[in-house]
Structures are given as structure tokens and as C-alpha cells.
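Here it is, the structure, as C-alpha cells.
Missing here is one protein chain; the remaining ones are kept as they sit in the complex.
Every chain is named by a letter (A, B and C) in the order it is written, and numbering of its residues begins at 1.
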């Protein structure tokens, strides 16, 4: 459903050390991470002596040609990146990995997530004479590393990781080693795998490890970094100030159903959330359950199973991406969503339907889908959302950073139900979500980052703080007043609050 | 699953008359027919005076740019085509619609299906001085029309339709009218729709009518052709020698689940076939049912529902198409299918699985999927195929025309089970298939073309006859000896056989 | 100067038989003929068994990539074509050579020139059921050949060459032979060469023979065709009804200065025409002679030498072709010609200048050049044109086919002098031109086709006749009344007129 809704993950990273087909395998790994970013892709690869890179705009197959891939032949080490570009920054200069050639070394670097203090760091660095060549946060860490007085690259990296704030993972490649790093809350995921050949892999999701037939070893945890070189792998903590808070949106929406994060399979979590939702908000007299393809199909099948209702394919998604439709008339524009999604008349006609979706962001898509089903002859439509109300912006790598975009920041469920034209509307509770995922119970939100549902930001707000507080809606303010917060504005754990 | 298996439909056609956005709507219609052909696309459009065309290689969005689409602006009439190119004929000169400018008129023409007497007609025409510019069957009908002595274009078209043999639909556009035509067995489908604006549409599948918010009017039946012009629409028969035999493969594999053919919704048919399959070949002690995405998901959910087993997402398909993977090592090549499809370990590990697939053609894909599931830790795997054994080649527009490609032409189910490594293997019976679809009972095979399962060719063999009989395998011969045939080599109904 | 003036040759042809690098050599040959057509190029090549072709739009290097060229590797025989496309027919389907695959043979064909009876032949053929796929004249001959009842391809070709009228050369390739043919007046040139390896070449100009280090053998004369196969070469006449009338424009403007046509080197002819012009129309008190680059530099140096005046580079042509300049303001548009040509202030300032140009077609370019020189400070400008007044349209392969485009059709030299702002203006006389070239004295115009200066059409007018006579201007009519014509409307030699 990535083409339908306006929720966008900012990137996937991949790295491999010591395989004679490293660039080819990186290409395959990136292909399995393509859902995390479709606007650009790149590979930086090394033969142990020199690094070279290729990158391009668009999907992986457009971004990197076979001829370009062939130029990496024989290189044993590589990192790669797929990118979702936020608007206005779509130039090739922002496509990662970035490759830097210095007089004393070369470094490739790529990044998933968002730094909340990048803007202030950047200004500070520029005042000291630094020159940036992209609008990407990723450059900040390189400047920090190069300006560090630490004696080794690794020390400089550790020092720099302690300066940046937010949700992030990094992959870096030098001729001597492959590095990975995860933010102090493990908001964004990074997993390690091993091939039978002895090659090591790091990747944003385990599906990129599976696709290569490799064995999953472990997740990189909050505040950890990994060094992979010819001596093997070594994982260390660069900070002790950590609180695990894995982005719940990875489970709900972003990750591929076959990926596993922190030991929990994404499809299984989604199916469980559907079951929990059916328990919390059952629908009487329904004839069938349908899910919005593709990300809500697991939750819908869970809902159906729990409700003993048939699970039907009442909506079909066109598996081919249509670029743009130029200058359509109003008549055509209103049909926009039909191009991507269609209702199956013969299935839904005259039926009472439970429509399961993973989330409501702006509400416009839900409104169109409900209308489409009603136009196709559906009788009642009961919308069930397999996550809580999306009430607060995210600053840790999801492309929703202003409250005004969020319908739940301003409207109650009943108002939204009315807006989208459904016969009923319910959301999964925060507790229901947390239990569906089922992580460790001893940390806030059982180890999840649920900032979009609670306004509680584990990595702090920093550069976004002022704008955030200025723009809070009455509904958001009311929520914050009535609900306990675990983290302060710098993301420090407010111990007494636990 | 079109990228996974080697079954390919040869094309989708679309036409629209009398809408100021005709080319734009054709583009949208073709987008919804993209699953029928991904190697080329084109549009011919008319402003009532002149015809112009654009076409290109690849997916629709690559084949026709926004700038090209814009050049049609204001034209009220259009036809369009998406094409699957058989190997060796991938040049731009074969991309349809073909557009012909004569001194007295211009004609656009496109075509779905395959003519079984094209080769002999072509040689005959060339001997009379005809010059062909493509290797496509489609040109044949244009030569027949232009050489006809009939007084009108329509008469010449009717005359020509009676000369060609096979499974086909045609869409033709002149400045005066839009024409559609269906073969005397209605092997390939063509539907008619109407927009609220009064515009008329013809399309290979109803999903292309639905996507435009138009109303379905009727199917074009066996041996009919339709004329749409400013006076409205008119459907006539060009031959009385018809026997309805709709390609069963449209229901089983090709058509989109939201399309309806001859009054039967494709998803519903597939779900029903899954239920029927569960009745014919139940699995005891299974833990779950999984389908091979995407075309087998409906049948799998039917099987699960009938068996009261959980329906799980044990296989995940990468929704992005990866072009080629250059020069992979043996190690990588064996992982080929993983790039498109992955098993979800956490779901399938230690489980007894019913794996539902729509068909087995060569067996190599099934073998890989079974291995992938076993590698992921699955215990028993019981393969259930929601169609009969694919034993005979097709000559009516499916890209399987030699017996040697078909594993069932040479191996028994038990041998195939052994080859693919499954714990059990069963197929839906021909009768089961026919009843799942549920068409009219008073014609052979209840109105279906099931040639691939029975070797009974309703439109005859013609140019393919000699090669067909020379290449029959012992298993095929045995089948033909033991089973009644309704049609002779010219496709004539063998009345006493009914 | 091809980019500056609107005189366009329609194409160059090339063929080679029996060289292991035939396509590569054809590419090099076409490169040396690039000045004859810049809007498309193609190659058809054969390995003795099969023919394959590649073609594309634009300059040779854009039209045919290295990868495409590589696909011909090892083929011993090839023909190639560079094309100037008349407006409205710029599609890839018109790029030659055309390649036809028939059940009994394959043929590649390409063509330089223009057929004056193509339109009527085409309608006649279409009435008999023929289907054309391009708007090019070249297809006509293929239809004639395929419909011929002659027993061999060669006989059919001969028969067809006798049906078409106009100025033309053809190159045809089958797996068995390479054919070349020249119109009955030899209006368009075709030369034969031989490489040291024994390979034979045919080409529109000798520069394509020289570039390959090959030896010139002979020109193909009026009404001849050549067959080159593994037995060697054979030249025959397909008609006895011939009168040599080589296009004077090849010498004046089209051909490369290093080419030789009918034994006369083009640079030498141009230099001689400059000398003759200086004798006929000397300029007193001039300080220097400058030529309009590039085609008039030879004539200018001849004028300078004869006049004992310095030959200076007062105009510089930008050697890089600028595509388009989008939406310029009026101010910019007026500077249009400057982009291609600039006056050298320091050279021309305060000087009396003889400006030699090869021809005046519309007068707009001359007007701009004179203004540019005056703006640069030139004192007097005396324009001398190294050819007669361009008074009549051409129908034999030059892109000037309507009188309204020709300033000399309507204005006297004095009126044109006034329009272009020159201080004096003179043209070379028809006799002066004929003597500068110096061909055989015993045929009309000494063996030249000077239709643009005399309105005397050696190959007749045919399909153009009616429009031609309807559009004659008073000045054209007056010329025709006062001057003897050698040829009638069918191009027959009016013997008593000689």
C-alpha cells in the first residue's frame, strides 16, 4: 500500500563483508528492501584497496544498471542503500551511499532514519568552515568524524554517534572494515547475518538476510555498533544511556511481513493485532472481512479468524505502478485511487463488510475506499484500524512531521467515521498494540516507540521542539495533559514516571 | 505470479468511443490490463478526422510518456494494447496497435490471442505480392481486409474474420467507428461498457471497465463483432458456426481477480475451485493453508475455509520487479526464486502445510518453492493444484506451444510429487474445474476451452497440426486414446460425440 | 553551412560486399556522408544467410550505438543510409534501409533522391490491396518488385526501375548480392570503389570510398544498375532511354569538397566557379574577399585569387551544432543566426568586402549576414553568388519544392540586393556555371541538371505537374517564355531543341 497512503519510511541500508559477489548480493539485498525507499539507490563497493560507487534515481533497477553493477565485479565488500526522498531534495546529490575520498582514506556511508539535531549541528559546523554538498543528515556524521581529534576512525565514529540525536542506523565502509550503528533507543532496526561462505551481512530488515540464504545472528541493540573486518565481527556499545524503543510503525506498516524484528515476525504480529482488534471491537452481523492490500491483509485474516468470518478479496491492488496521470479532468481525478485499487463488485455487493486497515493518516484514502465499496454495492462498512489513533507527528524517520497532516490530531473517531462515510470505526488500543507485539515488559511501552500515538518521544525533540509545541492542536494538548509521559524533551527517561 | 511462472498471455486490448479524454482513459484502461502483457504498449487515437499513434517497449509507463500522451489531447476515440512478446520478436515494429494510412482511409488495429492459420495465410498473401512489416499475426487481417472485394469496410472485416482461425479478439479504429470482434469459440474474452458521459468502452477484461467507473453492458459472444459509432452500438454475428469455449486459463491464471467473465467473478471462481479441491483431495493433520502469491491466494483461502484450517501468509512476494541478475554464480542462481518469493520462517517452521498453487507447468518453480519451505523448517508439504494436469500445449494465445515444456506431458502425478519433493500432490479434476466455474451445461465442457487438460482443441490445429501429432508423448497419446474428444482437427463440433 | 540555409539533400547511400568488418566500414562510410542527412541513419547487414538491421533517429552516432554496431560483427555484406527527413515524416518507421522478410527471401533497400510519380504509383498499388508502412517513396519500388511476374529478383528490379520516374539512386541487399541503381538521367550520383582486400563499395559520394582507403573504380552512369556478388561486379543498363543530367547542386552545395563527381573534384569546381564569377562580375575598390562558411569557402578563395585580393576569415562558423533555443524573446530571435555564424569585427571593420556565397534561396540568411557584417563595421558589401538565380523548385531530391519559398521566383536581383541590404549583387551565369564544371559538351546543359535555374526538368514533372503550372509566378513565366527548354513534361528529350 506504499503507493496509496502517504506514509513513507526514509530508507533501507545493507552491508556485506567478504564475498566475491558482494555488489551483486547487495543488489539482491536492496531489492528485498525496496519497499523502504523507491526514489533512489546506490552501492559503494571495495576490493580491499579502493572504494568505488554507483547510484541513481528511481527504483533499484533504474538506478543501477547491469553495466554499472558489472563494474564492481570481484569486489568483496559493499554497502548499499535505497532511499525515500522527502520533497524538494530529489537530486542525485542526495542519493546514498555517499562516498568520500580523503588524502588518507576513503569512506562510504549510508543511513536510515532522521536526526533531530542535524540542523543545529550543521549550522555549527558551517560556522567553523564546513562545506556540505547535500541536504541530507547523513553528511553531518562524516563532518563530525573528520573533525574529531580521536586517534582512530573507530574512536571518531563512537564520539560522533554520541553527538547526534534521533532514530537512526548507519552503515559505513572503509577498505579495512564494515561498520554498523543503531541509535540509543533502537528506534530503527538493524540485523546481522552470516552466509555459509563466512561472509557477514548487516541489513535494515531480516528479509534481506533471508533472501541471500544467510543465517540470522542477532539484532544490533540500542546504542550498539558493530565492526566487521577480516578478524571477524565485534559488537560494542558506544553509550550506556539507552532505552529500547523500537518503532511500532515498523511492525504496523513499514516492514515486510516476512521480516522479524526483536524476535517477533511482522506477519504474525499483524495477524495478532487483527485478532486483538476483533476482541476489542467486534462487529455483529458482518458477512465478511476484507483487508486493504497489501499491508493490512495479515491483520484482516487475523480479524476474520478470530471472528469466524470469511476472509475475502474484496479489494484488488494493481501490482503495476502507474507513474503520473497528466492533467486529468475532475472526473478522472476522483477516480485516482481506482487506478491503484479496485473493489470487486461480485464479492461485496449487498454485503456487510468489516474493512481492516493498518492506520488512518489523512483520512482521504479511507474515505475513497469506503466510497468505492459503497459504489460497488456494499451494504454496511465497519472500519477497523489495527493501530491506535495516529495523533502526533514523527521525527524519527517517517515522513509525517507536521500535525496538520494528521486527521486524528484534530478529529475524534466519531468525526472521522462521519468524514470517511463508514458505518462504524474503531482503533486498536495502545495497550492492545503493545500486547500484540509482545516485547519485554520492563521498559516504557514494553520497548516500543509509539510516539505517533502518545506524543512521547524517546529520543527527544531538539531542533523540532519549538515548532512542535507551537503547533499542538487542542486535541493533542488534551491528550498530553491526560496521559503520562516517560521521556523529556531531550529523550531522557523520566525515571519516576515508570 | 506472472514473473514467477512461465505462463504468458498474449496481450490485452482496449477501445473507447466518444470521450474528450479518450487517450487518457485508454492509458488508465491499459494500466489495469497490464498483467496481460508487459513488453510493449501502444495507443492509436482519433479526433474524428485523423488517426495518430504512439507506442513503445516495456511497461505502459515506459512505453508511453506523459508528453506522448499529451499529444492525443482532445481526441475522442482511441484503441490501445498491451503486449506480451514471444521471444525473438521484441522489436518496436511488433508493438500494437498497428496504424495504417491508406489513400482512402486510416485504420488502427490490435489483437489478443493467436491465429492457428496465420502462417499459411501469410505465405499465400506474399505469393500474391503482399508485403508484411512485422512478424505479428495481426497484420494478416489487415491484408485480408484490403484485398477483399467487399463493398464496405465492415463487410470486408466480416469476410476476413471468417477466414482466420484460432482464439482471438480484435479492436479496430477508423475515423468513423470503433470495431471489436471475438473468435467463433469466444476463447479470448471481450467486454463492453458504458460511461455516464455516454462513451462506450470495449476491453479484454471487465476490470478495465470498472477502473473508469463505467457500467458493464455485456460480453461479446462467440462469433460476434461490435460496431460503435456516433449512432450508438450494434452487435452482430459474422458466423453462425460457433461453439462457446471460453479459455479456462483466463479464470485459473490470467485474469485479474476482480474481473468477471461470462458472469463469473474470477476471485469467486478461484475460491470455489479451492473449496472443490479441498473436497476432492483433503489433507489430514495439516496446520495451515498457504497460497503461492498472487494468483493462488483466492484458491488457498477457499481451501482453508472449506478445511477449517488457518490461512497464513507463509510465502511473501516481492512487489517490485527485478530485471535481471547478471552472471550470477551457481550459488546465486539457485537463489533466483528467492528474489521474487520468500518463505516466512516464523510461520512455517515445524508445521504441516497445504500449499495451494494454480497450476504446474514445468515443475521447476514448484520444486523451488517446496525446497524453500522445507529450508525454512516446514514439516510436511502437501501440494494441491487448483486446476487439472497441464498435459497439452495451447495454441490460442498462451505461450506454451510445445509439449516438451510440460512436465505433465511426460510424468505422472506421483513422479511429479517425487520431482518437486512434496509429501503429497493432487490436482483438481476436469469436472471439478468445470463445476467451480459453473457455466452453461449444454455445450462441451460446459462452455470452456480446456485444451491444455484434455487435448481437445475447439478452434482446430491447422498450421500446428503436423508438429503437434509428431511430438505427442506416450502419456499424451494414452490420454487421448482413453478420453472422448468433441472437436476435430478443424475445430468442427463432432456432433455425435456430445 | 547546412545548418544555416534551408537547402536539404535527401539522403546518402552506401553498400559494401565481402568484408569481415562490413558494418563497421558502413558506419565509417556513412559518417563521411553525414552531411547528406542528419535526421536518421540505419544499417542492414548480412552474414550470407540472414539479414538484420538497426536504425535510429538523429546523427549517426545517436542513431546507431556501439552495442548495436557490435551485433553485426562478422557480417560480410551491408548497406547503410543517412536520411534527411522532410517535415511531418520524422518517425522511426521512415528511417532506412528498410528491411523486408518474405517467406522466400529477405531484402534491404535504401534510396537517395525523389520519385516524381511515387504518389500515383502508390494509390494504384493500394487499390490492388498493397499496404504501405511508411510515407517514404522507397517502399514503392519494393511493392513493384514483389508484384512483378519476372522470373528473377534481378529481372523484377530492372522492370521496376523502368516504372519509377525522378532523380534517384538505390542500394539493395539480399543474401546473394548487393545491387545499386541510378536514374536514367544520373541526376543523383553513385560511385563504385574497391578495397585492397577485394571488397566492393558503392556510395553516393567518392569521399566515402576515400575514407576507407579504397580505390575509385567508376561512376554508375545514367540508367545503369550494378550487381555485386561473389562472382564479382557486373554493370548493365536497365534502359536505353537516358540523357545525362547530373544535379548541378551536388557541385554547388551538397557534396563534400573532397568528392569527385563525373571526374570533376567538387572543391576545384567551386574554386573555378569563384574565378569565373570574378571575371563576370568583378568588384573594384574591394579590400578583401570573404566566403560564407563552410560551403562557399572554395569559391571565395577562387574569387580572391582571380581578383588578387586578400582572402580573409571575416565570418566564423560555430563548429558545434546547437539544437533549439527555446522561446526566445524577439531580441534573442533576431540574434539567431549569430549562434551559428559570427562576424570578425577586427577583420571587417571599415573595409569594402566581397562576400561570396554559393546560393540565395529565401534571402533571409543573406540579409542577416549582410546586417551582421555592417553591424561589425564593414563599409561596402558586394555580394557575389557562385551560382545562377535559384528561380525554380526542385523535385529530384532537394527540399525546395514550392516556388513561394524562392526569392528569385518573385524578385529581380536589384530587388533582392535592396532586400538584403548589400551594396551590389551579382550571380554567376548559367553558362559560367556549366563551364566551371566542364562536363561533356554534347548534351543539353553539357550534362548537368540545372532545373532550379532554368525550369527545365530532365526527368519530367508527373505528379507535380499540375501544382507546378498553377503556381508559376510572373517572373518564372517570363523566364520560361524567353528561354529554350530541352525536356518535355515527361522528361523526354525534345530532340529538335538541341
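What we mean here is this: a residue touches a chain if its C-beta (ideal position, glycine included) is under 8 Å from a C-beta of that chain, and two chains touch if they have at least 3 such contacts.
Keep in mind the model is a prediction, meaning the values are calculated, not measured.
Contacts of the undisplayed chain with visible chains (whole complex): A, C.
The missing chain, though absent from the display, is touched by one residue of A:23, A:44, A:79 or A:130; that residue is A:130. Here the missing chain is touched by one residue of C:47, C:294, C:410 or C:426, and it is C:294. From the set C:92, C:123 or C:268, the residue in touch with the chain omitted from the display is C:268, counting the whole complex. Residue C:34 is the one among C:34, C:120 or C:364 that touches the chain not shown.
Listed here are the subunit A residues that touch the chain not shown: 92-93, 100-104, 122-123, 126-133, 135, 139, 142-143, 146-147. Although one chain is hidden here, its contacts on subunit C can still be listed: residues 20-21, 24-25, 27-28, 31-32, 34-35, 38, 59-61, 66, 69-70, 197, 207, 210-213, 256-258, 260, 265, 267-268, 271, 294, 297-298, 301, 305, 310-313, 316, 318-329, 331-332, 335, 338-339, 342-347, 375.
Keep this in mind: only the chains that are shown with their structure count from here on.
Taken as a graph of touching chains, this assembly is arranged as a line, each chain contacting the next along an open chain of partners. Taking each chain's centre as the mean of its C-alpha atoms, the one that lies farthest from the centre of subunit C is A. For the two copies, subunit B and subunit C, the CA superposition rotation is 180 degrees, given to the nearest 5.
Nearest to the overall CA centre, using the mean of each chain's CA atoms, is chain B.
Subunit B and subunit C have Cα centroids lying 52 Å from one another. Each chain gets a centre from the mean of its Cα atoms; for subunit A and subunit C, those two points are 64 Å apart.
Counting partners per residue, subunit A has no residue that reaches two or more other chains.
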